[in-house]
Structure formats: C-alpha cells, structure tokens
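Sharing a structure, written as structure tokens. Questions coming.
Just one protein chain is left out here, and the rest sit where they should.
Lettered A and B in written order, each chain numbered from 1.
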Amino acid sequence: MHLVYPAVLSALLFCTGLYGVLARRNAILVLMSVELMLNAVNLNLVAFDVWLSRAAEETLHSGQALTLFTIAIAAAEIGIGLAIVLAVYRNRGTSDIDKLRDTAEGPETEGPDTSAAEKAEATA
Amino acid sequence: MTTTTLAVLVPLLPFLGAAAGLLLGRTAPGFVRPLAVLPTLAALAAAALVAVRQGGDQAIDAHTELTPTGSVPIEFALHIDGFAALVAVLVAFVAACVQIYSTGYLREDPRYPSYAALVSLFTSAMLLVVYSGDLIVLLVGWEVMGICSYFLVGHYWETPEARAASLKAFLVTKLGDVPFLIGLFALGTDAGSFRITRVLGAVASGGIDHPTLIALLLLAGVAGKSAQFPLHTWLPDAMAGPTPVSALIHAATMVAAGVYFIARLLPVFEASQAAMVVLAVMAAVTMTGSGLAALAQDDIKRVLAYSTIGQLGYMTGALAVGDRGAAVFHLLSHGAFKALLFLAAGVIIHAAGTNSLAAMSRMSHLRDRVPDAYWTMTVALLALAAIPPFSGFFSKESVLGAAEHVATGHTDHAPGAAGWIVLVAGLLTALLTAAYATRLWLLAFRGRGAEAPDHGRQPLTMTAVLWVLAVPSLAFGGLAYRSLPGWFDGRDLTPTLLTSILGTGLALVGGLLTYGAWQRTSALAARIPLGAVAAHPEDGAGLVEAEAIASHEPVYGNIAYAPDAADPGRLLLGPLYRHAAVGFHLDALYSALFVRPVQAGASLVRFLDREVVDTYVQGAAALPRLLGAAVRRAQTGNVQTYVSALLAGTVVLAVAVLLVATGA
C-alpha cells in the first residue's frame, strides 16, 4: 500500500480537527475536535511504524507503543478536560468558549492626552 | 601649648561645638546652650592669648601641605600678624556676646539648636578666614560663611520676606564670588602659590603680570561680601533674619571679611592705580548713597544695615588710600559699636513690639521700659556719629586723616585723586551719619503719644551683653589709637587737627539739622496715628521680631518705607526721600536688567522644552500608541481567535521554511 494514503488521510483529519477547534463554540465540541486531531496523529504513527517494521531489520515498534500511550493520554485528557468544562459551566452557567473573555483588554480608564499632559507637568 | 597649636584651636573649637550641637540638638536639648556658648568663649580666650603672644611682632607662619596637587600647591597655612590677631579677637568677642544674647533672645524658638550650631559654624569659618595663610583655605571659610549667612537670614522661613532675603543674599554674594574665584586662580597662577606670604613676595618683586585685572576680579567678590556698591542690595533685605544674626554676620564680622581680605592683600591692589581709583569711587558712592538711604528707612534694622554699608565704605575708602591700619582700626571699633547697636535694637523691637520707627515715634516712655538699651544705644550712636571721645571718632578720624594725607600728595602708595574722592565723600558721610543717628535716636526714644506697653524686664543675658559691648564702644578708640600702630604697619593713627574739626563739626551740623527738623515735624505725629504692634508681645523676643517683620509690609505697603509725615528725614531729604527709601531704585534696576531677562530666558527655555522638544517626544510616543491601540484591539479575550492567529502564523512559517529548504 502506498504510504501516501494514510499520510494524506491523517493530514486531512488533522485539519478537520483543527477547523473544529477554531470554529466550534461549545467547549465539548472543541474537545471532540481535539480527539480528531489526536487520532490523525495516531494514524500517522501506526502507518509509519508498519512501514518501518518492514523496511528495517530490527524494530522496537515504537510507533505502536507511542500510539497506545497517546490513546491513554487522550483518555486522561478527556477526563480532565470534561471536569474543567463542568467546573466552568457550574461557575459561569455556560460552556461557550467565546463568552469566556476575562483576558480581554478592558475599556481605557484614562485618555492618553491627559496622561501625557500630567507627565509633562510632573517633569517640568 | 605653642602659639601655633593655640591658633589652630581658635577656629577648631567653634567648629566642634557646631558639629556637637547639630548632633545633640534633638536628643539632648540640655546641652545645646553650653555647647553654643562655651566653645565660643574658649575660642575667645585662645584668640586673646594668641594676640598677647603675637603682640604685633613678627607674623606667625605655619603651614602643612595636605596633599600634592600637581600644580600650584594648596597648603593648610596660618599667617597671624597683628591684623589677624586683633580681628580674630574681635570676631570671637562679638560671637561670644551674640551667643550669650541669643540664649535669651531665641529662648522660645524651637529651632534654637540648629541656629546656635550654625552661628558656631559661622564663627569657626570667619576665624578660619582671619587666620588662614592660604588663599584657597580662606576661600573655603569665605564660602562656608556665605552658606551660614543664607541659612541664618532664612531662620524665620515662615515669612516670605525671610525666604526672599536669604535667596537674595546668597545669589548676590555668589554673583561676586564667581569673579572672586577666577581672580584667586589668576593670582595663584601668576604668583605660583596660594600662600599669602609668597603672593605678597611675588607682588613686591613685580611678579604679577595682570595686577589690574586680578584686583578688579577680587574686588567683585569683596563688593559682594562686604555689601559695597553695586552689590550691596542684599544687606538691607538680610535684616529679615534674627537680630543677633544681623549683629554678628551682617554688621560686625562677615561683611568685614571683604575689607579684611583687601587689607591682607593690599599690595596686590596697590600694584594697580586703576584698581585703587575704582575702590575709592566704590567707597565714595557706597558711603554717600547708604547715608542718604539710611535717613529714609522706617525699619530700625534697615537704618542700621545702611549704616553698616556706609561704615564699610569708610573702611574700603581707607584701603583705597592705602592705609590698611586705619581700615582695620575702623573695622574693630565699628564691629564693637555696630554689634551693640543691633543687639540694642533687638531689645527695643521686643519691648516696642514693632520694628517701625514711625510706630515707635508714637510711643512715649519707650526709653523707660528698656533703660539698658537706651543708655548703651546712646553710647553706640555717639560712637557711630564719631563724636569724641567715643571710639568711632578715633577710627573715623584715622580714615579721614589718611585720606587727607594722600590728597595732599604725601605718599606714593595711592593716587591723589583717590584721596580727594575719599576725603570729600567721607566728610559728607560724616554729616549724613550724624543725621541718621540723631533721627534714629529721636524717633525711637523721644516718641510722643500713647505710653509704650510694659512687658517686664528684658532677660539678663540680653542686657548684660549690651553693657559688655558698651565698654569698647566707649573707650576702645581713645585707649588704642596710640598702641595700635605697633600691631599694624606702624603708621600713625592719631587724629589730625584739620579733619577732626571738619568731621566733628559736620557731624554736629548734621545732628542739629535733624533735631531742628524733628522739632518741626514731631508735632505732626500726634495727628496721624500710624503703626502696627506685634500681636503677641508677651512671647519671646525672636517670635516678636518675626511677627514685626512679617507685618511691616501689609501695614505700610513696603518693607523699607512708611508714609509718615512726621519723619524728619522727609523734611531733610525733600524730593530725594522717596527714592532714598527704596535704595535709589537699585533693586528695580537690577530686576529690569538681570532678573527679567533671566526670567524671560527661563520662560523661553520652558517654552522650547514644553512645546518644541516635547512635540518630538510626543510624536515619538504617538506611533507606539497607535500600534498599541491596534494590538489592544486584537486582545478580544476569545481564545479561538488567538489560536487561529497562532496556527496561521505557524502555517506561514512552515511554508516559508519549506520553501527555503527546498531552495524555491
């Protein structure tokens, strides 16, 4: 089998997940998209491991081991992620990502002209 | 103890007293008074002992080089001749009197510790100036005196007058000190040394290349320090300081330092005829102008301040005719009687609750309230007016005699023109001096009107000092004029018959004229009630004085002048009165010539800084601010936007790296 097939599929799945992460509003849907991206990576790992296990003399099957680890970590991540989303939901009453804007730049409290004038007064 | 060690102790003791006073002033207030008085008294004793041991013989010279400078050496040197020994005794004597007087005068002042320490520091610096044999060390003392004067004039810094006066005193004297410093450097470079003995040796052997330039530069510093025309304007304003300070610094010692400095370096000035003539003109203008101005002042202390300027004019006049013996003789006797005048004036101000002569002339029985001040001030005013046999007569006659000596061409030390100028101005000033002394006495002690308030007796520390100072005012001149030439250059100081008759006669004329004028005008006094008296007369003397100074301008409209029709000076001076009261508009002239241009320059610089330079700064800030606004708009708080931008950037970078790596 051509290596290109799984590689291209993996790339497309990754970008689909990417789109989901960037475009979805609900935090849980974002988490799903993250899962898609992780699976794309897994597909890549498996495909390359299979290819290398044939091409090389000795192999540690590191790709498949890593895939298993990724799956385990993804499970942990989804658990923690959901717990966080639940906590946020309890606190804020929403799990919409674009409503959680605490880091936004607030409105300016002081006009730049007045502050400049005050500075000039202070330095004069 | 050798004489040298003793001489070192003289300036050192007040300095240690000042340091200890400053350190202990807050923590141990009980030590402040002893620390102020005792070192000064000890310095007086040491100075007297040095004077006795020196005895007018060969000058005592001692020096040690502190550190090599690489070029003209600066040495810690003592040069004690008869002049130095006697002036040091005067300084220590007046300083001791003033310190004792201050313990009473500033009894209730919360800032007394720092005041006393500064007076001690001043005393130390003045003694250093007197004893120093090296011009740079002398300069150190000179400048320390200046800064002490600044602080002490501003002692009542709560009043705007005192603040303005202290700044003015500092700036005007510094204006003279800059050329003074340049002159000292030029002199040291020409002579190859800053030691006074070597400088004088170089002068004697004709080693000075630019005598006129150096003499004129030094003269500027002297004019600033000794309040000579045209740099005298700070001294009348400096009367906003406490009276003891005026007595010590602005009458007896610091202002005399300039005279003393010229006396020390007189050969340098004598090397230039032009400088001597300038000195004579300066002295003549100062004398007559200050005499006229003194006649028109309303503040009793300002009368005395102008009087000080005039008497210093006598001293510089004596120097202009090349007789430093007469100059220092007058310095000594003037130091005693002028200190007395100021201290007595302090007592009077306290008793009367005002410093205005116009107000005093409307109080009767003021002399009964302060009998000590009355009698001692009478003595001092007679000495000031040079009535024989008071000490001022002998010293002033020695000056006039020296001027006559030069005017008649008996010496080649000084140009004859200088002699004539000094002689004529001196005689005119004798008339004026007697006139304003009489006016002061009549207005202060012969007032008619309501009875002066009774605040009880003045403290003993204040009155006793007056009597101590009255002794030299009365007798010093008569006792000393025969023995002093042995201490000085050996020139005779005996009054000559012609000038004595002329001077005393003119003085009597002046006094009688004023009395006549007063007879006519005093009748007017009752008609126009006038005056302001301090609101808290039961307070300490220093506080009463501060109140009196602060209230003069609001009451009379001017710090120097009162619209008093009963003033005999008004009748005597006629149309000149108004101009004399404000010091012949010199302050206004200086303000127009120097202060306004400087202020205009400052506002120009301010304009340039604010409007021109700042425009660039603000322009430079505008671009970052614009960028900042753009970046701020990107801070939406939406995480997805951030991640989008991040990933877009990543893609762009990855593509760029690929393109580079593949060589596309």
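In the analysis below, a residue touches a chain if its C-beta (ideal position, glycine included) is under 8 Å from a C-beta of that chain, and two chains touch if they have at least 3 such contacts.
In this section, contacts and distances are computed from a predicted model.
As stated in its UniProt record, the chain not included in the shown complex is "NADH-quinone oxidoreductase subunit J", which appears among "Heme exporter protein D", "Sugar ABC transporter permease", "Cytochrome bc1 complex cytochrome c subunit" or "NADH-quinone oxidoreductase subunit J". Mapped onto subunit B, the footprint of the missing chain covers residues 638, 640-641, 644, 647-648, 651, 654-655, 658. Touching residues on subunit A toward the chain that is not drawn are 1-9, 11-29, 31-33, 35-36, 39, 42-43, 46-47, 49-51, 53-54, 60-62, 64-65, 67-69, 71-80, 82-87, 89-93, 95-98.
In the analysis below, only the chains that are shown with their structure count from here on.
As a whole-number value, the distance joining the C-alpha centres of subunit A and subunit B reads 83 Å.
Residue ranges of subunit B in contact with subunit A, taken from their complex: 606, 609-610, 614, 618, 621, 625, 632-633, 635-640, 643-644, 647. Subunit A meets subunit B in the complex at residues 18, 21-23, 97-98, 100-105, 112, 116, 120, 124.
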